[in-house]
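The following block contains the structure, expressed as structure tokens.
All protein chains but one are shown in place.
Per-chain residue numbering starts at 1, and chain names A and B are given in the order in which the chains are listed.
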Amino acid sequence: MDEQTKIFYQKLSIFMGPIFVTTFVIFWGWLGNNLPPPHPDWPAQAFTDRYVNNLAEIRVGFLVALVTICLYLPWTAYVTTRMKRIETGPYPVLAYTQLLGGCLTVIVVSISMWCWVVAAQRPERMPEITQMLTDAGWLMNDTLYMCTTMQMWAMALCILHDKKAKVPVMPNWACYLTIFCGATFFPASLTAILRDGPFAYDGLLGYWVPYPAWLIWMYIASYFLLGDLKRRVEVGEGEEAPLPVASTLRPAAAVAKQTIS
Amino acid sequence: MTVNTEAGLSTSPAGSKRERHLPGVEGVWVFVYADMAVFALMFGCFMWDRHQAPELFESSRQALSLNFGGVNTLILLTSSMLVVLGVDALKAGRTHLAPGFFGSAAACGVAFIVSKILEYGYKFDAGIGLTSNAFFQYYFIMTGLHLGHVAVGTIIIAVLAAKSRSERPGCSVALYEGGATYWHMVDLLWVCIFPLLYLVR
Partner (left out) sequence: MESAVKSVIAVWLLLMLSTAASTWWFAQPTFSPVLGTLAVMVIAAVKVGLVMSHFMELRGAPRPWQMAGVIWVIAAAGTVMGIYLM
């Protein structure tokens, strides 16, 4: 494979991130009737009605989203390889944690949608079963978020510790924002216990904060990954750059580096 | 609040000539403000649900122990001040004082955690839990999420205490300032959560 082709696939992999987010919002959110999500305290019949009245939309929405969720994989692959360039040597644990987190995110989100696809396959069944499938799908996402959180934290920590680069992959603030966005999922564990209010799976802190935080993070990270790729192609990866240059380019981060080391 | 910030400026010992300085790295501040925004949303939700059922919230509130909440606030405020003194000692070159300040601050964090566990224990003994009613749902979630912040912060401050033992005058304080900023946020959030849950009648 020649260099141009390699760069092309790298760039394509990064673009898969924002494309995934966009398709996710359209197919999972809008067509899948998850904007707003169902209310967990509804009577069982309301869940059946929701599927019956929007059957085609929900089926198309989740079936397409189940395909496009896998665009998360090449994005994760690119981030992993980029992290391995920072975390050089034979033990790139952060890069692999990120890789595992990304892969499992795809599976967690897929299984949750799979529950809803099953619910939509035979919506005339007993309403309690449709209700249970819907609940199961939500709790899949809302209790297994730690895979995604680990991915985000590993990526942020790796980039924060990058001491070679003249310009880091993501600026300091974006790394800390990544850590924050990963942490916003913690209250979602409460969706397993509470069926009403802000901590339910359709609530402010069970849904409207963590899900957008995750998707917006993906846009922000992809934006900086693209910038980093461009820089990398134009001026190289900067291992040859002497450290003093780094401290003039990003004083705050350089100070932090000295303190850490 | 504007008044406070401005008043603080004029009495600033550093004087206005010196360049404006953001403690720590900017990322810590992005994290802190984002975290505070989420808590502000929670405060809004709490007040809104309280507005729907004021009698329930008031009668449930009376089951809380003001003494526990008040003493918790005093513990965190003291801890925050000790961290300020610790960072100040490092800046002023009195590095030998820093481990003591940070260590006592971390001890305050542990005291807070112990007192919260005791308080939860009394609630559980009285048959009160997360699902008792809307008020106690907020009580356990807000104090619980805050307790998580305290646990993380206590570890951070303890690590800083250990690290400060080997600092020499003139050392870089960015890492300490970052940890301190987070710890002050934990204090600040409790300063809000305590009156909301325990004192609003």
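We take it that a residue touches a chain if its C-beta (ideal position, glycine included) is under 8 Å from a C-beta of that chain, and two chains touch if they have at least 3 such contacts.
Note that this is a predicted model, so its numbers are computed, not measured.
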Report task. Specify the shown partners of the omitted chain in the complete complex. Result -> B
Requested in this report: Among B:Lys123, B:His149 or B:His184, single out the residue that touches the unshown chain.
Outcome: B:His184
Query - Which residue of B:Gly70, B:Gly148 or B:Pro169 touches the chain not shown here - result: B:Gly70
Query raised in the report: For subunit B, which residues reach the chain that was dropped from this view?
Result: 1-2, 4-5, 8-9, 11-14, 18, 20-23, 29, 33, 36-37, 40, 43-44, 47-48, 50-51, 66-67, 69-70, 73-74, 77-78, 80-81, 83-85, 88, 92, 177, 180-181, 184-185, 187-188, 191-192, 194-196, 198-201
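The definition used in the following text is that only the chains that are shown with their structure count from here on.
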Requested in this report: Going by the contact rule at the top, pick out the subunit B residues touching subunit A in the complex.
Outcome: 22, 24-28, 30-31, 34-35, 38, 41-42, 45, 49, 130-131, 134, 137, 141, 145, 148, 171-176, 178
Query raised in the report: For the complex, which residues does subunit A have touching subunit B?
Result: 160, 171-177, 179-180, 183-184, 186-187, 190, 193-194, 197-199, 204-205, 209, 252-253, 255-256, 258-260
